[in-house]
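A short write-up of the structure that comes next.
A single protein chain has been omitted from the complex, and every remaining protein chain is retained in its original position.
Every chain is named by a letter (A, B, C and D) in the order it is written, and numbering of its residues begins at 1.
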Amino acid sequence: MSAYTYGNTANAAERIKEISGVNPLKCMKCGKCSATCPAFNEMDIKPHQFVSYVQNGDIEALAQSKSLWKCLSCFACVERCPRDVKPGKLIDAARQIVIREKGQNYLKADEIPELLDDETPQQLLVSAFRRYRR
Amino acid sequence: MQELISRAKELLADNTVARVLGWRAGDLPYNPEAAYFETPESLDEFVYDGFCGANLSKMMIEASKLEGKTLVCLKPCDTYSFNQLIKEHRVDREKAYIIGVGCKGKLDVEKLRKMGIKGIQKITGAKLTDDCENLEIETIYGSKTVSYKDAMLERCHVCKGKEHMIYDEIIGESKDTKDADRFAEVERIEAMSPKERFEFFQKELSKCIRCNACRNACPACSCRRCVFDSTKFDSAQKANVDDFEEKMFHIIRAFHVAGRCTDCGECSRVCPQGIPLHLFNRKFIKDIDQFYGEYQAGADAESKGPLTSFTFEDVEPGIVAERG
Amino acid sequence: MYKIKKENLKALFQMISEKQDLILPVKKAEQTNFALWTEDADVDLTTLKTVKSGKDAFFPQSETLYTCVRDGKKLSVEPEALREHPFVVFGMKACDVKGVEVLDKVFLSDPVDTFYAARREHGTIVAMACHEPEESCFCKVFGTDAADPVADVAVWMIGEELFWKAVTEKGNALTESVKELLQDADAADEEAVSKEKEAIRTIIEKLPYTHLSLEGWDGNATEEKFNSPVWNELYKPCLACGTCTFVCPTCQCYDIKDYDTGHGVKRYRCWDSCMYSDFTLMAGGNNRTTQLQRFRQRFMHKLVYFPANNDGMYSCVGCGRCVEKCPEALNIVKVIKAFEKQGGEKA
Amino acid sequence: MQRIGVFVCHCGTNIAATVDVKKVVEMAKMEPGVVHAEDYQYMCSEAGQSKIINAIKEKHLTGVVVCSCSPRMHEATFRKAAEKAGLNPYMVEIANIREHCSWIHKDMEEATKKAVILARAAIAKVNLDAPLQPGESQVTKRALVIGGGIAGIQSALDIADAGYEVDIVEKLPSIGGRMSQLDKTFPTLDCSACILTPKMVEAAAHEKINIYTYSEVEKVSGFVGDFTVDIRKKARSVDMSKCTGCGVCSQKCPSKKIPNEFNRGLNNRSAIYIPFAQAIPNVPVIDRENCIKFKTGKCGACAKNCAAGAIDYEQQDEIVTKKYGAIVVATGFDVIKLDQYDEYAYSQSKDVITSLELERLMNAAGPTKGHLERLSDGKAPKNIVFVQCVGSRCSDNRGKSYCSKICCMYTAKHAMLIRDKYPDTNVTVFYIDVRTPGKNFDEFYRRAVEEYGVNYIKGQVGKVIPQPDGTLMVQASDLLDNKQILMEADMVVLAAAIEPNKDVRKIATMLTASIDTNNFLTEAHAKLRPVESPTAGIFLSGVCQGPKDIPETVAQAGAAAVKAIGLLAKDKLTTNPCTAKADPLACNGCSQCMNVCPYGAISYEDVQVNDHGVRETRRVAVVNNALCQGCGACTVTCPSGAMDLQGFSNRQIIAEVDAICR
């Protein structure tokens, strides 16, 4: 079905835009996303840069970035973005693309109980399921 | 009826009125016609019974131009039309002496025919004073008994009430004949799919012969020159073309009387093809009630009609698509 | 004479319509009118009077005469083809057939109306006797026998059977074409038909209008009737609608109009009514400006002008449709009676 | 039948590049009534117009169709040309084949087809056109200015100087507007009051200017040249003719805890008050909602202490009805509410303020007498952070989509003033872009950076977090350094977006002036008629039309005044001849048209008619052409079609519909 890889930049960028519903061209580069980001310092590609990476179709770099996995999905950037660009959604979409590319490497329902510990918040689990199920 | 005649004679005699507008007995048991009576003697032919369905208020447009007052007999529902005509300056209140006549529901000979009754020779029970539930009908093909209710015009089943909205005096008792929901039929059609609705109206309207009886009987359609007879819109077509003309005629006619139509039911009563034309008017009335608050045209002679007024918060036309 | 079982009528209609168009009373939305027969048509032979008479079959309410098509500055005119496909009108009553006779006088005399003539030529009328005449009927006044209609074929519906009698050549031809469905009638059947005729005639004698007198109404009465004061009151309830004219089997007035199709014009004619305020409206105005004049015109035409020009033939056939359908309960009978009464008062 | 000429404009390549104009000419020639058709490069040019004029003369044209740009652009041009050739100007119709066709369609064949159809519709309409004669109406030689800020004052002064009477209606107790609240003005740093007050005084003293303060426009009727306006003079409770402006009443007033609007609520005022020292008129007003006398019936301290006996508790609102020829709208602006911007802690910390509040804090007549101090503890702030674009340039529903235009400059001004007066204060400005298009603007901003050491950081502030010790933690990003910044501040100043005054919608509705989605009044043409409303006789002055700084506002105020003067200088106006007209023979006299007419232009008269031989007296509708504006509401209400609109008649519109659908 999917003929692209995230290396196929044009396709992958389109796919990210489609999944996230975000038009990166709306960004006015104010940096409020980066300003609000609690994980800013752990990221190699900063949230505001994420937008231009998608815009430029440089998805390979995103896929390889640490940021992809450092984003907490707290959505502060989504909340605060004055231009409706919502970098958090872009990151999330990029993450999904990467995950899907990994093919079999999904979390299976049976495996979950073992992985559970009491500390994990319910909400996180549910949202993880929603995002990473097949 | 006798009381009505004596009172009319009195009013003619003391010159309060110059003429009486009522009904003259017909040559069949069910066909009285509207008539003017100018002398007390002529009133001997006066009749008022269940078959006097015609709404005389529209005739008052012409009567208002005559010298002197005209005594006009108006049933409760007719008085709504009269009020509306006053509002539109078409009749002169000062030229009318209104006797509100009692009404226990008007009869529809077509209903009798639908029951297979033919060769009618005599009907009893149709008089206002007849205190019975049934009509006794003698025909060439035998006698029939029919319940009065079953022979009533459609409009009487959704009667607006037995009160006269305007009158100088009232003669005769009226009966509440309402036993059906006024909008039930409209709702039934609304519930259909668009295709079914289209087929329903296509079927009904294809019967239309463009005889203009509905228009000419309608007290709201009182235009001196109807747009469908004039060159104002390049729309004066007389053809009974099923695919458009008839729809155009009936929609526009209903639109022109929207907010002014009192729902007197004359259009459906007079239609020779039995088209339920009142459905158009009632649909507008239902929408108006729902969108702009309940409004009964002719309940008074002053209020602004719903199409000549507005509120800032009116619903958007998109509601039609939204409600599906 | 032939007969056919009621239950086989559908097969009969099917057979007729294989070769010809079949027009007969069909009930649609509770009203019965003449219409083209189709497999699923709700044929209604019991209703005595269709709302409109069957005159549409020969003189349709609206018909295109020719079509102009504009292409740039070029204009082409395409006349409408005349009727060539044969058709049968089934179930007209004696009065309706008489109505066609009246129309013939108008449309077949010089100049001949080719559209009408073509239809008459290709149309066969099967007329049906009136099983149960009604109180509004007064065909006898005009010499019509509802019990024995004069048409191409006459039929009687008695009990479960329909009796069929070819009257004219056209009638014979039609009979031939459906013969395989018809059975020969025997003496008992002839007897039944005679009985039916008698029964009808007996009832007609009892009808309230049967003995209506037409005395004083003829082609010579123009002056007297036209100037009568009776009209002054009589017309007043008239709504000026066209119901009476449109249900009438003999009214033959039409208007000619153009319909703009956007790329040309379709010239069509459609029934008009002398009751309408725009009837015969011309650039210079209207020759009849009041409803009184229009009302008078209709009845004068039926009872005076038409007989004056057609050897005494009235253009009313006593079908009683106007009696039934006038929204204000006015009708030709009331007009005749009003004059009768006024005459009586005078005398 | 008309003799119609069709003129197809190429508009250079604007039309000709997508519409085959030759084809349009060829097709137009096929239409009924068309006796002439040609195309030309620029129909609106002198040469193009003379083509029309020549054709009218040579071919005896009775109607003209120009296929060109929008009629809103050149209808008047072509009508004038026709008039020059002796043709009634209303026999000209425009087919809009540029804005409605060539500019929006890419495919030549498709665009040409559409252009042909649009031409056809216009030809069909001209075929039914009738010559129309415009009427005349009087001009009332007085102007109304709504709003008494710098825009309104300037417009009023200019109009009055030209010799026309002007009334200013100001909602607040004093004229002066926003500018009176400002401390200094950019880029010259002169004192706002010093330059505004003389203008206020001049306006008050001008013999042609009449000022209604504490008043509102209540109702507007009429039309260009002849507006009738109801002005509600709200009860001041002080007799202006007696009051000396001594101010004793305010001092004696026991109700003193009312937030002072003039100082943006940073301090309090009394219930009877003069809004600010330079107020004009210098007459107090009783705020009845907060006055003890009005609330409880007891008190009356002001009346007791007023030597002039000017206090009048019985005073009632008064409605003044006056006529005006022109109306200038100068309703100004406000800053947006910040309650939706929680991240900046505006409602959580007293030390997060708006720039307008800062103006008051820095003003010598302000709540702190001009000392810059924290509102929470009165301490001098050492670190001040400015946040730009708060609510501006937002496409979410919290803010405004537009740039408020003035913030970059006033922030530079504020930063500079603070650094100048308190050199040991650190000033940081977080910006997205610094926009300085204006004379001496960029120089001004550079001075702030280069000479005053203001720290400009590119990057929006993400969050302001009030700390337990009363300081504020500002979290932002430095986009150029690609670093996240956590900065401690004592005061945060937000450059809140500006928005049109709340009342403008109400006023626009009364004036039937159109308004855009941001509530700015719409100009008649974005470039060519920027100070006029599309509604004739209404002119736009100042920020009500769009964000502006003071010099732009004054310039526009002057321009609006000139337009108004141009109108008032005329003795008579020609009225639109496209008015309604009733056919007395078809009129029923039902009054429905009268009920819907917004101008009261329809009355009923008993007239003698001859209806095809029937002579009678009938009650029929009569339209007053001077009052009718040609909306057409009556025409649809009329069931018989007796009421029709000249120039847009029923048959014409139907002919257009037919032409389009065929």
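Just so we're on the same page, a contact is a pair of C-beta atoms (placed from the backbone, for glycine too) under 8 Å apart; a residue touches a chain by one contact, two chains touch by 3 or more.
In this section, contacts and distances are computed from a predicted model.
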From "Na(+)/H(+) antiporter subunit D", "Hydrogenase iron-sulfur subunit", "BFD-like [2Fe-2S] binding domain-containing protein" or "4Fe-4S ferredoxin", the hidden chain's UniProt protein name: "Hydrogenase iron-sulfur subunit"
Would you list the chains present here that the left-out chain is in contact with? B, C, D
Sort through B:N55, B:S235 or B:T262 and give me the one touching the missing partner chain. B:S235
Among the options D:V21, D:A37, D:M91 or D:I117, the absent chain makes contact with D:I117
In the whole complex, not just what's shown, which of D:S241, D:T517 or D:Q608 touches the removed chain? D:T517
Per the touch definition above, residue among B:A13, B:M115 or B:V320 touching the missing chain: B:V320
Absent-chain interface residues of chain C come out as 67, 259, 261-262, 266
Where chain D meets the left-out chain, the residues are 70-73, 96, 98-101, 103-107, 110-111, 113-114, 117-118, 121, 505, 508-509, 512, 514-517, 522, 534-535, 578, 596, 598-599, 629-633, 635-637, 645, 648, 650, 653-654, 656-658, 660-662
Which chain B residues would touch the chain omitted from the figure, given the whole complex? 186, 189-190, 194-202, 227, 233, 235, 241, 243-245, 247-248, 251-252, 254-255, 258, 280, 283-284, 287-288, 291-292, 306-308, 310-312, 314-321
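Following the convention adopted for this analysis, only the chains that are shown with their structure count from here on.
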More C-beta contacts across B-D or across C-D? B-D
I'd like the Å distance between the centres of chain B and chain D, where a centre is the mean of that chain's Cα atoms. 53
Interchain centroid distance [CA atoms averaged], chain A/chain B, Å: 71
Residues touching two or more other chains, restricted to chain B: which are they? 225, 234
Quick one: which residues in chain D touch 2 or more of the other chains? none
Given the complex with chain B, which residues does chain D contribute to the contact? 583, 585-592, 595-596, 604, 611, 616, 619, 637, 639-642, 644, 650-651, 654-655
Touching residues on chain B, where the partner in the complex is chain C: 26-28, 31-36, 54, 59, 109, 114, 118-121, 139-141, 203-204, 206-207, 209-213, 215-217, 225, 229, 234, 236-241, 266, 269-270, 272-275
Chain D-facing residues of chain A, complex: 26, 28-37, 40-41, 46, 48-49, 76, 80-84
